[in-house]
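In this view, the complex is presented without one of its protein chains, the others remaining in place.
For reference, chains read A and B in written order, and residue numbers begin at 1 within each chain.
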Amino acid sequence: MKKLLVAATALVFGLGLSNVSGAFAGSSRDYISIVGSSTVYPFATVVAEQFGKSTAFKTPKIESTGSGGGHKLFGAGVGVQHPDITNSSRRIKKSELEKAMKNGVKEIVEVKIGYDGIVVANSKKATAMKLTRKDLFLALAKDVPSGNVAGKTVPNPYKTWKDVNPALPDIKIEVLGPPPTSGTRDAFVELAMEGGAKKFAWIKALKKQDKKAYKALCHTIREDGAYIEAGENDNLIVQKLEANPNALGIFGFSFLDQNTDKVQGSFIDGVQPEFDAIADGSYPVSRPLFFYVKKAHVNTIPGIKEFLAEFTSEQAWGDEGYLTDKGLIPMPADERAKYQAAVKNLTPLTLGDL
Amino acid sequence: MSNSDAINGSGNGRVRTMDIVNKGLAKRYKRERRFRMMGLSAIILSLAFLSLLFISIIANGYTAFEQTMIQLDVHLDAQEIDKENLAAANYLGLIRTSLKKTFPDVKKRRDKRKMYNLVSPGASFMLQDFVMRNRHEIGNTITIWVPADDDVDMLMKGNIKRDVPESERRMNDMQLSWVDKLIASGQIKKVFNTTFFTAGDSREPELAGIWGAACGSFYTLIVTLLLSFPIGVAAAVYLEEFAPTNRWTDLIEVNINNLAAVPSIVFGLLGLAVFLNFFELPRSAPLVGGLVLTLMTLPTIIIASRAALKSVPPSIREAALGVGASKTQMVTHHVLPLALPGMLTGTIIGMAQALGETAPLLMIGMVAFIVDIPGGFTDPSTVLPVQIFLWADSPERAFLERTSAAIMILLAFLVTMNAVAVLLRKKFERRW
Partner (left out) sequence: MQMTAAEQTAEQAEADMKQEEATPEETVKKSGKRKLVAREERATVGEMAVENPRMSCRNVDVYYNFGEKKAINNISLDIGRNEVIAMIGPSGCGKSTFLRCLNRMNDTIEGCQVKGEISMDGKNIYDKDVDVVPLRAQVGMVFQKPNPFPKSIYENIAYGPKIHGLVQNRDETDELVENSLKRAGLWNEVKDRLDQPGTGLSGGQQQRLCIARTIAVNPEIILMDEPCSALDPIATAIIEDLIDELKQEYTIAIVTHSMQQASRVSQRTAYFHLGDLIEIGPTDQIFLNPLHQLTEDYITGRFG
């Protein structure tokens, strides 16, 4: 008993000492640390795995923290305890870049990797919906324009899709979508809802006069039960759609791609979310995906250069690359060439670029 | 009845008591039966739910223990493989050549891509490993079993239905015909999925394994155990045996009880602020995870240990003091050994709680995609429940069954831990 206690105490102290020395002497890291968007996560992980298997470097560690969380961690400073790369499902904000620069992260290389489509889908048991962005705005906004009077809004009165647009079926509006913390939700609100709202001339004009009011109108989703926050787990949304053929769901294209036997994408502005339609830009609800590299780390953390080369190689992000298997929509060839060059030269982003 | 008749005759007072007792007797027994039934049905209900849980997990997950493999005849072209630099060879090309030979009539570019995707992207790495281990085979044609792609795997396991229209399937008719051909020639089979138990995480379901997360959980729990058990027991012993009862110790006691009810995410935030930002320990390391979980489990262990100490009869303490043992000797020689089984139980409960925790680890970066199997306390790693969470969130269908399989592994871990706890308790209790 006594010996056991002594041994345990010794171990604890030994461990404690090794911590401290590890913390202060361990100023090196032999793997790449990546944080950021959960939308880019499935793509970044594939590249990381490929990179880890095909090179002598360790496999990068990737945390899914969301775009905002990623930028916060990324911009906190330079040094091994800070991540080297952050993924983002939107472009870095000016404020985020300024903050990073203030924290000593002076040079950041921006890499666009491709596009992601956001789909509105329903069960295969029902017929595909033919929606417009205006329909989506009217069906899901908290306040909608009343009549044709400019500036006048009423709380969303629509109960069925038919109320929104007589061409649509007489089905209760029921949409399962991600919570406000999700990048998918941000993009949906920005691309679909705002796009639909802009169809009203006075709302479009409002953008110039009162940006805050404009955003509040376009970006606020109704809270009366027609829009159901289904959590971050997109698999769950797919399962719920299967159980309820009248419901629509909002999620990333990669989930539609993996579940084509269960769900179908709705037409938006006449275009169905398909690989080619998103790639050529005719599908309206798609967004670019990015990652950002800390230039100061490139020479201190082993493998960053090689990782960037892997990510930007044709076999990864090209038209036939393995990322397309995972649902990434590739950029056109000339855009790829542009970002490849940026990676090669490690051209940093300036405030003027944003 | 004859008995009560006999009593009837014996006296008036007694007759009345017996009558009253007899009258209420049936009701009393009925109430007892009802109470027993309620208890029994509660047990049955919980057992039913438990078995429902197990059945659904096992039904979903047992297929993950099998993996579809495809046999390929690969010609290890001596010209393609540089003996001096084995890693540089185009193994993917070799695999593709082999597939082309298997299905010579596939000509269109799009179809070829589909054909290449019959086998896992990991196949080329398997081939590379094979060549590195068997240099002498270069130049020969070898037969190698490589994992099939997750879609093929799902088809073989019946998770992709053949009888639905082509447009509603993830695999088209042509792909089905290829698989059929492989089945007919015996070049496809299901084997025990060793990858699942030996590999780290992967984005390809057929290459993903639980071992990396299991190692991460192991290292994390080792840290937690080594820190929380001695600290918890020491704190409990001090509070229970040595500390005076005054306002301060009352305050400490109340706070420990409150800490036990604090949501675990709060400990994660604390860990982020203290261990990562202040002490600058590495992110995503089991060391930090263990420290955070130590904070979380300490109250549980302290409370359980104090209860165990309280339950040691005072007569033992008096006996020890009576022969002249000092207070510390009394505690270490007599009280602690008797309280140890209870303390161990508390510790195991705390450990089990720590094993299943994800929320506090989110803040310190252990919710991450980590392929390499951690080899120490500062390597980036994840833990079992996080792995389950990550897989549950992955789009690929084949991760569904792996999620259930991972849950089974986690449960197995828990059952093993509890078994160890029971064994330890038995062992220590046998020492009276």
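Quick note on the criterion: contacts are C-beta pairs under 8 Å (C-beta built on N, C-alpha and C of every residue); 3 or more make two chains touch, one makes a residue touch a chain.
Computed from a predicted structure; not experimentally measured.
For the chain that does not appear, the touching partners among the shown chains are B. Contact with the chain not shown here comes from a single listed residue; of B:Leu155, B:Ala214, B:Ile301 or B:Ala320, that residue is B:Ala320. Although one chain is not drawn, the whole complex shows that of B:His75, B:Lys190 or B:His333 it is B:His333 that touches it. Residues 244-245, 313, 315-326, 329, 333-334, 338, 431-432 of subunit B touch the missing chain (whole complex, contact as defined above).
In the analysis below, only the chains that are shown with their structure count from here on.
By the touch rule above, subunit A contacts subunit B in their complex via residues 1-2, 5, 8-9, 11-12, 15, 18-20, 22-24, 26, 29, 31, 33, 35, 41-42, 44-46, 48-50, 52-54, 58-59, 61-64, 80-81, 83, 124, 232-235, 254-255, 257-261, 320, 322, 325-327.
Considering their complex, residues 113, 117, 121-122, 125, 160-161, 164, 167-170, 200, 202-204, 223, 226-227, 229-230, 276, 279-284, 287, 332, 336-337, 365, 367-372, 377-378, 380, 392-397, 400 of subunit B touch subunit A.
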